[in-house]
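Left out: one protein chain. Kept in place: all the others.
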Amino acid sequence: METSGLDIMMQAVFWGMVGLTVAGAWIAVFPRNILYNVLGLALALTGIGALFVCLGSPFIGLMQLLIYVGAVCIAIVFAIMLSRPMHLEVPPWPPSKLAMGVVASTVFFVAAVSLALKTDWTPSPDRVSDTSLWSVEKIGEALLTRYELVFEVISLVLLVAIIGAVITAGFSRRLSP
Amino acid sequence: MNNLSTYLIISALLFSLGLQGILLRRNLIGMLISVELLLNAANLNFMAFNRFLNADPVAGQVIALFVMGLAAAEAAIGLSIILALFRTMHSINIERAQKLRG
Partner (left out) sequence: MGAFLGDPILLATVLGTNLPFISMAAVLLFTAPNPALSSKISVAAIAAGAVCSIFLLAVLHGGSPVVYRTLWFNSGNLDISFGYYLDSLSLLMLAIVGVIACLVQIYSLGYMAGDPGYSRYFAFQSLFAWAMMNMVVAGSLIQLFIFWEMVGLASYFLIGFYYEKWSASQAGKKAFVMNRVGDVGFFLGLIWLLIGFGSLGIPELNHAADANALPQGLLTVSALLIFCGVVGKSAQFPLLTWLPDAMEGPTPVSALLHSATMVAAGVYMFGRIFPFFAASPDAMAVALAIGTVTMLLSSTMAMVTYDLKQVWAYSTVSQLGMMVMALAAGGYFAGVFHLTTHAGFKALLFLCSGIFIHQFHTNDMRIIGKQGGRRLVIPMACIAVGALALSGVFPFSGFFSKEAVLAVLAAQPSRIWLAAGLLGAVMTAYYSFRLIFHILLPRGGIEEKRHDAHAHRYHEHEGERRGYIFWAMAIPVIVLAGVTLALGFFEHPIEHFLVNSNTVQPALHPAHGTGAQVDGGGAPLTIMGISAGLFGILLAWFEYGRKGADRKGFLSYFPAIWKLFDSRWFLDAFYRRSLDLFVYGGLTNLFTRNDRRVIDGGIDGICFFTESGGRLFSFLQSGMLQYNLLLMVLAVGGAVLYLLM
């Protein structure tokens, strides 16, 4: 495959996004200040949104920004403010726990990577590579026809979650002993 | 860049970092953040499979959307649990929430 300048730029952008994601994830996990974590999460989610765009689905990328960065991260910031945990600067992790976590996640990482590399991924034979099918209209149509039941179930789940959240957070004073 | 394995490895890396966070953090909010990372890693996998393998390209995107919806619900519930826990225990340190200790 011939590498043009555009390709090189695209590649640079892609790897830049990958780096952004991984760095954001790193920040979201390791620093002990909770506010840094949230900001790192926002960074990582943005990078993942960019990767979605690279995967050919700008709609999902936008939704990622909207839902995750715009809603979930803001909600987490609110939770931090309400529960004031950031003043309670935690002591460093005990080495044993750190070691265990590292070992477990390394094992998992190795397992997942080897799974990804060893499997012989074959595309579906009747796969359509027509990118016009990736449009928002198609998604909307599918959501309201073929996936309608799932759509309604997920809205029900969201409703239940909201009511549950209100109950748990709002009435827990009354419910708890 | 544009092959499946790259995305899968990135996703595995994100997932492992999320796991690390879940296993390490004492702060419930920190754990919640890590769970978000895990979900996104899974989402990335869905989108990658959708892009490279799947017959109907709509399905993967729809599933990603649903995962986002579930993540939102999970975040809402998780955060309210955090608030409730903070009220009753005046702490969100997961290591102190040991009422299930055997």
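Letters are used for the chains, namely A and B, taken in the order the chains are written, and counting of residues starts over at 1 for each.
We adopt the following convention: a residue touches a chain if its C-beta (ideal position, glycine included) is under 8 Å from a C-beta of that chain, and two chains touch if they have at least 3 such contacts.
Since the structure is predicted, the reported quantities are computational estimates derived from the model, not experimental observations.
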Which of B:L19, B:L32 or B:A48 sits in contact with the chain that's absent? B:L19
Given the contact definition stated above, which residue among A:A23, A:L39, A:A104 or A:V150 touches the chain not shown here? A:A104
Tell me, which residues in subunit B touch the chain that this view leaves out? 19, 22-24, 94-95, 97-102
For review purposes, identify every residue of subunit A that touches the missing chain, sorted by number. 97, 100-101, 103-105, 107-108, 110-112, 114-115, 118
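As a convention for this text, only the chains that are shown with their structure count from here on.
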Centre-to-centre distance between subunit B and subunit A (centres being mean Cα positions), rounded to whole Å: 7
Within the complex, subunit A is touched by subunit B residues 1-2, 4-5, 7-21, 23-27, 29-30, 32-34, 36-37, 40, 43-44, 47-48, 50-59, 61-62, 64-66, 68-77, 79-84, 86-88, 91-93
Enumerate the contact residues on subunit A facing subunit B in the complex. 10-11, 14-15, 18, 21-22, 25-26, 28-30, 34, 37-38, 41, 44-45, 48, 51-52, 54-57, 59-60, 63-64, 67-68, 71-72, 75-76, 78-80, 82-83, 85, 88, 90, 93, 97-98, 100-102, 104-106, 108-109, 112-113, 116-117, 121-128, 133-134, 138-139, 142-143, 147, 150, 154-155, 157-158, 160-162, 164-169, 172-173, 176
